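All protein chains but one are shown at their positions in the complex.
So, chain A:
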Amino acid sequence: MDDLFDPPGTEWTRVQPSLAVMRRVLLAVGVGVLAILVVVAALVVHLPVGLVVLVVVAAVGGWLWWLVGRNVANWGYAEREDELWVTKGAWVRRLVVVPYGRMQLVDVTVGPVERAFGLAAVQLHTASPATDARIPGLRPEEAARLRDRLTELGSAEQSGL
């Protein structure tokens, strides 16, 4: 028997590792800003408490750093004949199976930071808001290919609500 989060008979197509780099840069910036604020506050108010807070911030930051790596490493998708499979998550692990015929919309988004890292995200919407099928960290060509492929398969398999 397969493990719950194994791919369906094929391999997962993993997302780009640069997604982890991007997220870690954002994380580092966030933690850095927070740390500076804490240091300033500590100098003004009370030094020992500030140091404790700083240690906590650093610890949480480190844990998130590690989690980002796991998260991106776990993110993957597989195009099967009839469904798209997506897996993700490190803290809460998830597996989503979306039949192509259920697709309502396909979005491709590229944010400014993502563009700097040469990444794009594809998101599938079905009629259910619970369907959580987002794949970030794709190369733009791959994102465009996936979108076209999904739209094409969606039309072929179309079945109403």
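Please note the rule applied: a residue touches a chain if its C-beta (ideal position, glycine included) is under 8 Å from a C-beta of that chain, and two chains touch if they have at least 3 such contacts; residues count from 1.
Quick note on the criterion: contacts and distances are computed from a predicted model.
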Per UniProt, the name of the complex member that is left out, chosen from "ANTAR domain-containing protein", "TctA family transporter", "UDP-glucose 4-epimerase" or "Membrane protein": "Membrane protein"
Sole residue of A:A20, A:V38, A:V72 or A:V106 that reaches the chain not shown, by the stated touch rule: A:V106
Contacting the left-out chain in the complete assembly, out of A:Q16, A:N71 or A:T131: A:T131
Residue ranges of chain A at the interface with the undisplayed chain: 1-6, 8, 82-83, 89, 91-99, 101-112, 115, 125-133, 147, 151, 154-155, 158-161
